[in-house]
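The block underneath contains the structure these notes are about, expressed in structure tokens.
Not every chain is included here, but those present sit where they belong.
First chain written, first letter: the chains are A and B, and each begins at residue 1.
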Amino acid sequence: MRLLVANPNTTQAVTDRIAATARAAASPGTEITAVTARTGPEYIATRAEAVLGGVATLEMLAEHADGMDAVVVAAFGDPGLGGARELLSIPVVGMAEAAMLTACMLGRRFAILTFAVALEPWYQECVDYNGLAGRCAGVFCLDEPFSAIINVAAEKAERILSLTERAIAAGADVCILGGAPLAGVAAEIADRVRVPLVDGVAAAVKQAEVLAALNPRKATAGTFRRPGAKSMIGISPALARLFAG
Amino acid sequence: MRLLVANPNTTQAVTDRIAATARAAASPGTEITAVTARTGPEYIATRAEAVLGGVATLEMLAEHADGMDAVVVAAFGDPGLGGARELLSIPVVGMAEAAMLTACMLGRRFAILTFAVALEPWYQECVDYNGLAGRCAGVFCLDEPFSAIINVAAEKAERILSLTERAIAAGADVCILGGAPLAGVAAEIADRVRVPLVDGVAAAVKQAEVLAALNPRKATAGTFRRPGAKSMIGISPALARLFAG
């Protein structure tokens, strides 16, 4: 099975971290191809940056999805996910979506934990968009500086531990580590957390494997049927081909 | 990986059908053990029957869960699921829960299709319990007799096709076949349905594999920590051991 893991952020070192976590989670026989956005911010934290990330996602899929069995959109917040699901014939899963739905099988209410308060609104809107506000005990964020985005995992793993206790006190049965820069951190600290801990990248890879294995047909009805062809201007040839179908 | 698939209905032939579908869906290396309830109705269709099914689920898990990596509660409606999740240290997933959460990655709104109107209230309450009413386009039921519960799949596959069109007209992006007696039917008709079709048993097996692979710790906090020990009377020795922990 071949999975495309597309990082809508433009930091290659974060993609490397994602790829390592994805490969650790993948089943034997699953091949991971990880790609990095070529436009946009070093990491996406806000609605404005997610606008850029949405196009970056579609660009990556336009260039790399051929021959894949499923795709992971590897930024928590899932930029461009709905559009990608319309356009592609293979399953597409978002990191936030996959983490939340997986968490729903491990507890009544999940919490999302991340490394910067700037991410809270975008994550909360993602919870709402998925219709899962009733299952969410809150988004809990560290509010302190970090030296660089790629150092977040190393610098903040211990601090994330304290967030888990705040989340549990707020009613969480399970905690999700959101934010691609935190990929892999769950495995390091899980045995010191009192509830199950979900790694967004690992959950997304497993769910992409599920969808690829179930091999659903591309919808020709419903809201994820392919959009009709339209005249387009000013977009890349790859994107134009993707939209043309 | 070893999965226990516990059928809370008392019809062995339905268990056989579930087991065949489970094995077809399982990854290489996944071993399926399928067991049948020893008490209760031939198939569960109503709230009253689900009360019996809840205990039957716990009884089966008490007897067969040792040495397993995860458990599937294989009746759509998930009788006893919450209790099982409290008591066991390994992941437990319900067939309805797994099917709905999987469907959420394939579309905005899912429909549940089944073979008898008697099942509608129980299924609808299950949707509500999971907090997924906002993602559900409806529960659609055939309203016509069948010769015997084990013949439902053979007799009704074509009729289920017509339900998919009703569901699509009502806004469904994806259809779930609910009801263990329909296990395996999705594979037979999927290429004639205009949206992705989810088999409850297949989805549950795949999700149980995901959870077993992620290997989450047993919660010691939150609402799925183990219940404290209590004095119990009138229950089977196996159940007593399960509750004693």
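We adopt the following convention: contacts are C-beta pairs under 8 Å (C-beta built on N, C-alpha and C of every residue); 3 or more make two chains touch, one makes a residue touch a chain.
Computed from a predicted model, the values in this text were never measured in an experiment.
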Q. Which total copy number does the whole complex reach if 2 copies are given here?
A. 6
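As a convention for this text, only the chains that are shown with their structure count from here on.
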Q: Return the distance between the CA-based centres of chain A and chain B, expressed in whole Å.
A: 27
Q. Hey, which residues of chain B end up touching chain A in the complex?
A. 25, 27, 91, 93, 97-98, 101-102, 104-109, 130-132, 134-135, 168, 171-174, 190-191, 193-198, 202-203, 206-207, 209-211, 213-214, 216-217, 219-224
